[in-house]
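One protein chain omitted, others in place.
Moving on, here comes chain A:
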Amino acid sequence: MATAVTRIDKPLTAAIPKKKKKWQSYALLFILPSFLIYTLFVIVPTAGSIYLSFTSWDGISEDVRYIGFANFVEIWQSPRVHNALKNTLVMTVSLVLLENIAAIMLAVLVDKVRWFRNLFRSIFYFPTLLSGIVMGFVWAMILNYNFGVFNQILDAIGLGSWVVDWLGNPKYAMISIILSTVWKGAGYYMIIYLAGLQGIPAELNEAASIDGASGFQQFRHITFPLLAGSMTVCLVLSMISALKIFDQIAVMTDGGPGFETETLTYIIYKVGFGELRQGFGTALAMVLFLIIMLITVIQVKFLRKREVQM
């Protein structure tokens, strides 16, 4: 009996690998260009960066000296780096929360609205089309103490006492950057949440409505749990984007006032390019890479578990 089975299986198993082999050759050829480019522009520079992080290279001379773990010891001890790390974490937590809350609210709003649905989608999505630099310039002009339209409006409506230097006052500089970044980023996540919302069967809400559930109860017990997949994507993307925030800071505050809005990515650029310490900057970049990797792994693990539970 067993021999018979072997006889039937033999020609089949011989034919499949041949076909597979052919397709595998094509697949490898198609993958090869991407693999080469990725290796050339990502893997090789990353490997080079690992070496540079152990040097005192200034970025312009040919003198690249190996200094062991000195850069990492300095990172561990530097109050400026600690401050940048603190600012990065504050900014990341705030941005992840606010961008996602705003995006869910906008998505629900756009999903429910009866008229001008496409117009609203376009309006909310439009800021994401701007580059961080352009967005930074726009908001820097709006929030400028002397010429900015925001302070002029406050003045015009009798709130002159509220006029402050939004980007120069340490109390408000960070908040200003966070809110302007939420304005730019929320539209992007709104689209992902909107796709999630449209995948929720209407019957569930209808049934809940018949059972007497209020709008909020429907959102709390049906919509929100079923958005878990979209939320995983949005939380991870917004977290990575927040950890790497750079453009807005460069244009709006230059890391200031003082060091109030200096983040890890910004300090990497400042020390690497402005302060002629490429080796130290690269070591900082390696630290940031590890932080992002660690947080992403934890976040994805937690959110996937939550998705399964939902």
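To be clear about the criterion, a residue touches a chain if its C-beta (ideal position, glycine included) is under 8 Å from a C-beta of that chain, and two chains touch if they have at least 3 such contacts; residues count from 1.
What we mean here is this: contacts and distances are computed from a predicted model.
Set against the options "NADH-quinone oxidoreductase subunit D", "protein-glutamate O-methyltransferase", "ABC transporter substrate-binding protein" or "Sarcosine oxidase subunit delta", the UniProt name belonging to the omitted chain is "ABC transporter substrate-binding protein". When the omitted chain is restored, the residue from A:Arg65, A:His82, A:Lys112 or A:Arg304 that touches it is A:Arg65. The missing chain, though absent from the display, is touched by one residue of A:Pro45, A:Pro170 or A:Gly215; that residue is A:Pro170. Here the missing chain is touched by one residue of A:Met174, A:Val251 or A:Leu303, and it is A:Val251. Within the entire complex, the positions of chain A that touch the omitted partner chain are 22, 25, 29, 32-33, 36-37, 56, 58-63, 65, 67, 70, 74, 78-80, 140, 143-147, 164-170, 250-251, 254-260, 270-271, 273-277, 280.
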